[in-house]
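Part of the complex only, each chain left as placed.
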Amino acid sequence: MIDALYIAADSPLHRLPAGLKLAAIPVLAALLFALPGWPVAAVGLAIVLALLPVSGVPPRRAAKQLRPAIAVIAVLFLVQLWFTDVAAAAGAALRFLALILAATLLTMTTRATALIEALEALFRRLAWTGLSPERLSLAIALTLRFIPVLGQVVEEVREAQAARGRDRSIVALAVPVLVRLLKTADEVAEAIDARS
Amino acid sequence: MIELRNVTLHRGERRVLDGLSLSLAEPRIGILGANGSGKSSFARLLNGLLLPTSGHVTVDGIDTRDDVKAARRRVGFLFQNPDNQIVHPTVAEDIAFGLKPRRLPKPAVAAAVSAILARVGLAGSEERLIHELSGGERQLVALAGVLVMEPAHLVLDEPTTLLDLRNRRRIAAAVADFPGQVILVTHDLDLVESFDRVIVFEAGHVVVDDRSGPAVHAYRALCR
Amino acid sequence: MATRDIVYIALFAALMAVLGAFPPLMIPALGIPITAQSMGPMLIGGILGARRGLLSMLLFLLLVAVGLPLLSGGRGGLGVFVGPWSGFIYGWVAATLVVGFAAERLWPRLNFVTAFLTMVAGGIGVVYAVGVPWYSAMSGMDLGAAFIGSAAAFIPGDLIKAGVGAAVVVALRKSYPAVPAGLASRRS
């Protein structure tokens, strides 16, 4: 799951440091919004599109990731058309296309672990503020560990309640689930202390 | 009587139970087997918490596939961890939970709750907060919540693993008093000592099905 | 921060992920899903309090940002943060903080009514206060129209989630009083 959206390949984009790619997104966003007008947005989109063949990401996979976003952007284009004019509508749509495609490319060419490492490095540098890379990586690992545990607890509680003849109350399900999870968390905390 | 005819059960990709045919008629039946051998899955078939992938499970003639609610009303189920099945913060509220669909008048519910609490040895605990009870007491409350619905059959899935000897005996005693049929899944061989029949599972099959003495003996040998 | 706080923070980030497993309902006219995850800020704030709740929500969004498909419908990656609808996600962060803060203040006399009002104001009001203007700015849709559009689509569901969230938090306070919202972190 941790690399669900990543596409393994060896491209220049894959090799760029994760931190650099991560920093590029806000810069691109700032540029696109600071320089309005559809021609700028179109140039931006063209540049990002040009990266696609360099990235080693099959266009089909990229398109699949973009599909939900494209639907929204289509809606946005029509809405804009209604309230403003074609130029503004096209500008907004192209801007978001460029930005979302760039962000998606980053996600598909960078391992989650590399991004997390980049964040940890950042945290290390900012250690004086109280940010701790060890705590960050522990919290991330725990979250991934808890997802299946949670699923299992929900399943067990749901079963227990079905056995008592009541199937459908969300509150009656959520309370015992949370009680069990909090107890689990208390013991996990103890276990971590015992191991560190 | 609970019957399984040619039951196969898949969970996810795995075939968890394979071609089971059993008639469960004895008043006290124990289920043993290794972790993952299919005991809990089997128990869940008996009250329709799981439905067979193929074959039929019938409870007193009711096919769990045809009318799961009716089947389930006849089969009470107690789980290993009382925290799973306790819904309300106080004892009385929680025990009354399963009675709600019956729409009884309040005094009748209160009387039923008090009677059942006395039966499991917790008379007068109506207003106590569940989270202040000990593990053993919580398991007894969970059992009371099942008994109050007056099922004809009682299926228990490792109900005593978290308990000490004394609490284990209290649960065992409350279960022994149960007038209907008991089907008990456990790793605790002492609990099934006096049972009429003991069935041992291994990888989704029944490998032993006998009176208690010889079955337990065979199970010990299997685990070597 | 005690180890227990880190574990709670991770646990509720995982809870957020599990809420995302409920299938979302797409509103075609807006392109934004009706999702169980909008209950997350209510539960997380209401149970963990402001500080731990905020960190938990940020941790969840961090995992989404690095590409884990944990938003409803299996979406993830940086793309979801730069869209016209992303304001709602930023709204979750603010909402967690507000609900958490209110729950901490109200904890000794939290009941269904006060909890529900907290959820409505913090878990719905704050989310919309960030999400709707963002959407309208990004889409060029008039603010009122954007609000009416999203309100009509989301508010009925969100009111139900606020009711569930309030009932859960109140019941939990009685069933597991070991975690008064936010107080645990201060105690240790």
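A, B and C are the chain letters, set down in written order, and residue numbers restart from 1 in every chain.
To be clear about the criterion, a contact is a pair of C-beta atoms (placed from the backbone, for glycine too) under 8 Å apart; a residue touches a chain by one contact, two chains touch by 3 or more.
If you're wondering where the values come from, they're calculated on a predicted model, not measured in any experiment.
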In terms of the labels given, what is the subunit stoichiometry of the entire assembly described by this structure file? A x1, B x2, C x1
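Operating definition for what follows: only the chains that are shown with their structure count from here on.
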Taking each chain's centre as the mean of its CA atoms, how far is subunit A from subunit C in angstrom? 16
Would you kindly tell me how far, in whole Å, the mean C-alpha position of subunit B lies from that of subunit A? 44
Could you work out how far the Cα centre of subunit B sits from that of subunit C, in whole Å? 39
Give me the residues of subunit B that touch two or more other chains. 131
Would you please write down the residue numbers of subunit A that are in contact with two or more other chains? 175, 179, 183
Given the complex, residues on subunit C that touch subunit B span 171, 174-177
Within the complex, which stretch of subunit A touches subunit B? 156-157, 159-166, 172, 175-176, 179-180, 183
Which bits of subunit B are touching subunit A when the two form their complex? 44, 47, 49, 69, 72-73, 76-77, 79, 81, 83-87, 97-98, 100-101, 131, 145-146, 149
